[in-house]
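Have a look at this one before I ask anything.
The complex appears here minus one protein chain, its other protein chains still in place.
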Amino acid sequence: MPIESIFATPLIDHHCHGVSPAELDWTQFQALFSESYRPPPPGTNEFQKPLGLAIRAFCAPVLDLEPHVSGEAYVERRLRLGAAEVNRRLMRASGLDCLIVDTGHRSNAIHTFEETGDLAGRPAHEVVRIEAILEEVAASGVSAEGFAKAFTDRLTERARDAVGLKSIVAYRCTFAIPQTAPTAADVATAAGAWLKQARTEGKYRVTDPTIIRHGLWVGAEICRARKFPMQLHVGFGDPDISMHACDPTHFTAFIAEMEKWEVPITLLHNWPFLKEAQWLSEIFQNVYYDAGVILNYGAAESERILREALQVGKFQKFLYSSDAFGLSELYYLGALLFRRALRRILDGWIADGYCSAKDADEMVELVALANSRRIYPGIKEAQ
Amino acid sequence: MPIESIFATPLIDHHCHGVSPAELDWTQFQALFSESYRPPPPGTNEFQKPLGLAIRAFCAPVLDLEPHVSGEAYVERRLRLGAAEVNRRLMRASGLDCLIVDTGHRSNAIHTFEETGDLAGRPAHEVVRIEAILEEVAASGVSAEGFAKAFTDRLTERARDAVGLKSIVAYRCTFAIPQTAPTAADVATAAGAWLKQARTEGKYRVTDPTIIRHGLWVGAEICRARKFPMQLHVGFGDPDISMHACDPTHFTAFIAEMEKWEVPITLLHNWPFLKEAQWLSEIFQNVYYDAGVILNYGAAESERILREALQVGKFQKFLYSSDAFGLSELYYLGALLFRRALRRILDGWIADGYCSAKDADEMVELVALANSRRIYPGIKEAQ
Partner (left out) sequence: MPIESIFATPLIDHHCHGVSPAELDWTQFQALFSESYRPPPPGTNEFQKPLGLAIRAFCAPVLDLEPHVSGEAYVERRLRLGAAEVNRRLMRASGLDCLIVDTGHRSNAIHTFEETGDLAGRPAHEVVRIEAILEEVAASGVSAEGFAKAFTDRLTERARDAVGLKSIVAYRCTFAIPQTAPTAADVATAAGAWLKQARTEGKYRVTDPTIIRHGLWVGAEICRARKFPMQLHVGFGDPDISMHACDPTHFTAFIAEMEKWEVPITLLHNWPFLKEAQWLSEIFQNVYYDAGVILNYGAAESERILREALQVGKFQKFLYSSDAFGLSELYYLGALLFRRALRRILDGWIADGYCSAKDADEMVELVALANSRRIYPGIKEAQ
């Protein structure tokens, strides 16, 4: 059964976050597998969705429980074992080659990327989030005139040991914005307005499209020089998203410019725009994509979601990611559901005569390892 | 086989309309299972689509015919049995717990909601359509200045015995509109323009976004006070729809405000925005959704449509509805196709280890009964 290669091949998780070290109670645990700002309605809980079923079905045995134990029993067992042991077990069981970690989201609540790698017993690499650096620089006391240069300097410095950059422009101002680089004067004006407001409010959250476009274009220069990717968040996320304007085909002009610069763009998540992301991977040489986070949320339907993600897409452009944040369950499930789904899909393709077992093995190698190695030069082949 | 619970559990049809008492000929019968203003092209008929196949396959035996009889034979038999007998048979066979009926659409062509319930032998409850009341008040001879108060009074009165309100804002001006409450002055101005035009034309059809926003916000106050849902039409419908602007994520601002007010929003139909509706159910505590009407139109592919509807959605947020109007066939098929599809999906989830049979039974209980009972306090548990 050559298609067993899916389970024998370690995965590069090209987009994830850090693991939480906290001992999580019933409410805290649920909050970490929800995209909502609020708890579920009274009388209900987060286990009442596909992802909740999958935690009970597949993570429970890793914690020595029967599959399908109640959510309450699961959380109780998790507390009894302790977060350190739970995280070690689930991360080791994920079968990863290495982790590429976005360090720009609630980093004070989670392990560092190196610690997260250690839990998995595998190397971890950093991706720097452009918006986090914009906010860090804004909060540093810089002047409006000095903002652009201070940001460039700081991003360049922070990117030194990174393997890529990431932008959440889709979250902060959608993709339906002008996509050219702003002028220096425009950046200074926008920075002035933002800094004034932020200092009044004491809150440095960047949403101004001019500032973010500046971040993107400075980031693009770094990606070009370093020959590494810019990751773009697409689609699924928390209530900050204006979903209809997060269709990545709104960002075609920027992506096309990056093609000229030979900067790989990796489109993250993409649900519900999986078809659009595939089309972009077909038409632009520099576009890569994954189905991160949504295989976890889809769980029992993850095979069908992955089928949609592979419908017309280029295998040499598709990447694995979990987009896990906080819960080690999400790294483990991400890898498990991806492998289960891909095995079923490829077994079916072979049975129906669309490809050979050897073809299937080559596709596994591409999506598990080779594609990420090709575009992230900073990750070394791990032992 | 615990999953047989799907067929043993009565369904709350949380969104439907009244049944037609008319004796329907070949042309009239077809018109009631089409969303078109025109008949199908010469040489074709409405049976040449999935819904037409399903009527011939599954409704025919209820009328003592062989499955797959011709459309002509079906209509002939229907006329011979008489509408009263056909409606009684199909409604009784639907296995409903109770019906929640929108009384605001072509109500003079159909049975009242009480009569529709009687045909099914089950209780029926009313949902009041905001736009119908706006039009009723406009046609009553009210002045532009008096419109706002007259509407509030009338909607409050009409809502007294209702279990929820409904808006078809997506039909009348799309979701891509400002979503704040309009000022009293703006409402009076808009009412003046509308009433003038309507009195000239003798046609009181509301399409003005200011008037409809007024209706929504007055309705929202009532929903908040009464602690019952506001239903919103989404997606699939007749040629009045500008589909691209009926993506419910255009209405995020209003939905988010209703979350603060703790007003449940039930998104109806949702095709082709089933993914978007699920995402809204994930991120907003107050969002519920269904896949009404489209399982009927999808018929042979209803299992795949329901799979898409359940891909990442919260089971404690998903509701059953038929969205049936006029034909008792549509209530029967709605319930049958929903049960068939859900059984296949849950059987598969159990077989693949994603959930236990007990989990599946609990999901059936939630979507069939418990979710609607939780959010519609006006429906009493029926005997």
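Lettered A and B in written order, each chain numbered from 1.
What we mean here is this: a contact is a pair of C-beta atoms (placed from the backbone, for glycine too) under 8 Å apart; a residue touches a chain by one contact, two chains touch by 3 or more.
Small disclaimer: the values here were computed from a predicted structure and weren't measured.
Peer 1: If the hidden chain were put back, which of A:58, A:194, A:279 or A:297 would touch it?
Peer 2: For the chain that is not drawn, the touching residue is A:279.
Peer 1: Touching the left-out chain: which of B:149, B:196, B:244 or B:358?
Peer 2: B:244
Peer 1: From the list A:135, A:247, A:323 or A:361, which touches the chain that is not on show?
Peer 2: Residue touching the chain left out of view: A:247.
Peer 1: In the complete complex, the non-displayed chain touches which residues of chain B?
Peer 2: 34-41, 43-45, 48-51, 53-54, 56-58, 67-68, 236, 238-239, 242-244, 271-272, 294, 297-301, 304-305
Peer 1: So which bits of chain A touch the chain we can't see?
Peer 2: 247, 249-250, 252, 256, 259, 275-276, 279, 282-286, 307-308, 310-317, 348-349, 352-356, 358-359, 363, 366, 374
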